[in-house]
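As you look at this complex, bear in mind that one protein chain is not there, while each of the others sits in place.
Read from first to last, the chains carry the letters A and B; within each, the first residue is number 1.
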Amino acid sequence: MSEVTTFQFKPARPAPVRSEGLVPWLRANLFGSWQSSLTTIVVGALLAIYLPKFLNWVFFAATLTTNPDECRAPGVGACWGVIKEKYRLIIFGRYPFEEQWRPLVATALMLTMLVVSCIRWFWSRWLAAAWVVALAVFFILMYGSLFGRLDVFGLTRVTTDRWGGLPLTIMLSTLSIMAAFPLSVVVALGRRSHLPAIRTICTLYVELIRGVPLISVLFMASFMFPLFMPQGVTIDTLLRVLVGITLFAAAYMAEVVRGGLQALPKGQTEAAQSLGLSYWQTQRKIILPQALATVVPGIMNNFISIFKDTSLVAIVSLYELTGTLGLALNSDADWRPYKLEGYLFITAIYFVFCFAMSRYSLWIEKQVNKSRLR
Amino acid sequence: MLSSRTPKLAGLMAIAGLLAISTAHAGPVLDKIKKNGQVVCGVNTGLAGFSQADSAGNWSGLDVDVCKALAAAVLGDANKVKWVPLNAQQRFAALQSGEIDVLSRNTTFTLTRDASLGLHMTAVTYYDGQGFMVPVKSKIKDAKQLKGQTVCVQSGTTTEKNLTDFSKANNLGIKPVVFEKVEAATGAYFAGRCVAYTTDASGLASVRNKEAKNPDEHVILPQLISKEPLGPMVRRGDDEWFAIVKWVIYGLVEAEEYGITQENVDQMKSSQDPVVQRILGVSEDTGKLLGLDRDWMGRAIKAVGNYGEIFERNVGPKSPLKLPRGANNLWNKGGLMYAPPVR
Partner (left out) sequence: MAESVRQPPKKRDWSWRSQAFRGLVYQALALAAVIAIGWWLASNTAANMQARGIKSGFDFLLQPAGFDIGEPLFGYDSSHPYWQAFAVGVGNTLRVAILGIVLATLVGTLLGVGRFSRNALVRGFCYGYVELFRNVPVLVQLLMWYLLVTELLPDSTEPWQIGNVFLSKGGLTYPGPVWSAGFGWVVAGLALGALGVWFYRRWARAQFDATGRERSLFWVPLGIVIAGGVLGWFAGGMPNEWKIPVKGEFAVEGGSALTPEFLAVLLGLVLYTAAFIAEVVRAGIQSVPRGQSEAAQALGLSRSQEMRQVLLPQALRVIIPPMTNQYLNLTKNSSLAVAIGYPDVVSISNTALNQTGRAVECIAIIMAVYLTTSLATSLFMNWYNARAAIKER
């Protein structure tokens, strides 16, 4: 009794649901479940109601007129004329009007240097030299003379109390980060030192500074520095604030650097010691090059927060970007009602800078990780 | 960014040098001023009529003119002044530390300031009093109607304390909203955050005329709640400089009393009036006693005019502020301006 079994094909499985293309994407990402669909509908409805209003205010109903009375007409949206009218004051502050090409050129130079420094291809000794030249040119342009004594190129002298706006913001953040960096490396090494006194001093410094707000450090710089100095010695307000921000930034950066130092395996130090390298040789040739490479993203983040924190100097009467906005709009009755537009303007400036830097920080983090995987 | 550490340090040091750690000459302020060729004068960051800078950075105002007169008397050139704009909180520290030579920034003379801040008050340049500004539409006519209301005020001034005293004496329970910067305080008032804004009456007039969209929508209440004698201050420890500042101001007031003006100062040198002769250094060398030259007062008057002219030009009825002369008139015209004799 033999049964003949014929091979039977199983019915073909249904083709997989298309997972690419617009409709499947929509289904997966917007209508995946009933909760998701509900959210989509609610958010979509809100967008449909408010987005047109917002866009209308920002673009379609907005006006560029420099006549404040026209802004007051009913139905007019954002009054961007306020920016058109006041942008020079907002960006350059109280710098003499006819001389404003100087901060423009100086800031462009500084920005170029910053961008160039971010590109790996340029990393060499020449970059360092270029920075020295760039900083010197920056100060000659801004101040009008070098070392306050010789007048060069027939530029009129512009004292630091008239510097302001974006150039001041960029200068304060760049200089304080540069000055804070060496200090932070020393402090970070000190915190990991096996000498108790040095470790205590460095720890105290870092924790004290990190425990207080920047505004109190700035208050100290503007109220107490004068008392600290011997009689008859006065220091420019700008320099005082710069020192304050530097001390503040160094404490935070020291923690970042310390993180990089701690991440290095102990074997590196031991190997260096067994080769007979001294402490400083070990740090300079073995530890720091490896540690610092890993902390570049962290330092970039420090730079971003210092860039944002420079807005605080407005409280101690230096007119950087936030301060100049108040300067431009608070005392002008015609334009004061359009302060919101002004704030949006400087918000956009801050955002562009910080966002670009955070992207760069992400990119460099990837680079660092790549080299570590190799 | 990392490899370039050391050269950047060098750059920083260059900057440090650039930002001028100027070691001042030890000794009297006058020596320093003569050596540097400039009077360093602390002024308000911006108060129409008293000290304000135009877009080209030229300063004008009553407080500013006092410094110009000083520079003219001491250095012979009213433009040899370095202006240091200061806010209310910074002003005393700046003077104490020697950053500025004289503080001419609508500052009230009080006992506490005189006795505990290490400063000297020179002479009153403006007799003021604290008042309130309210919107017309609030229909407030008397400061006592502010019971339980919010009042915007700037911190770091005598204003804050006066407001408290006034509120307490009249049992009003006024709620102060205190701002760090004057722009923030006035901005909040104009936005409608507070029912009233309070500061010295002159400051109110300045804010009303310069910053209100329509000055007629705001009214300054007639009631003044305090005495605010304003004038320049100098640091203690240099009596010669103290005397110079004091007598330049007295000289300006005396000049008004005896009719010496910016225009006629040169003719007046040939005046027969012995008082005028003394003021202008024709008969007696009054300048020598102060460590200055003969023509000190003549130059000051030539530069900015007498006190009356300064007042008219900056805050008087013909200026945008339109403040009446009132208490600031000469003593023989019903005011309080009484200068000790220059002799």
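Simple rule for what comes next: a contact is a pair of C-beta atoms (placed from the backbone, for glycine too) under 8 Å apart; a residue touches a chain by one contact, two chains touch by 3 or more.
From a predicted model like this one, the values you see are computed outputs, not experimental measurements.
Remark: the omitted chain is touched by one listed residue; of B:36, B:60, B:155 or B:277 this is B:155. Residue B:88 is the one among B:88, B:255 or B:342 that touches the chain not shown.
Residues 88-89, 92-93, 96-97, 112-113, 116-119, 138, 140, 148-150, 152, 155-157, 160-161, 163-165, 167-168, 174-181, 184-185, 188, 191-193, 195, 235-237 are the ones on chain B that touch the missing chain. Contacts to the hidden chain, counted on chain A, fall at residues 28-30, 32-33, 36, 39-40, 43-44, 194-198, 201, 208, 210-216, 219-220, 223-224, 226-231, 304, 308-309, 311-312, 314-315, 322, 337, 339-340, 343, 346-347, 350-351, 354-355, 358.
Note that only the chains that are shown with their structure count from here on.
Against chain B, the residues of chain A that register as touching in their complex are 94, 96-97, 117-118, 123-125, 127-129, 131-132, 135-136, 139, 143, 146-148, 159-162, 175, 178-179, 181-182, 222-223, 226-227, 229, 231-236, 238-239, 292-293, 296, 315-317, 326-327, 330-334, 336-337, 339.
On the side of chain B, the complex with chain A involves touching residues 1-12, 14-26, 45-46, 53, 55-57, 82, 84-87, 89-90, 93-94, 96-99, 180-181, 183-184, 186-187, 190, 210-213.
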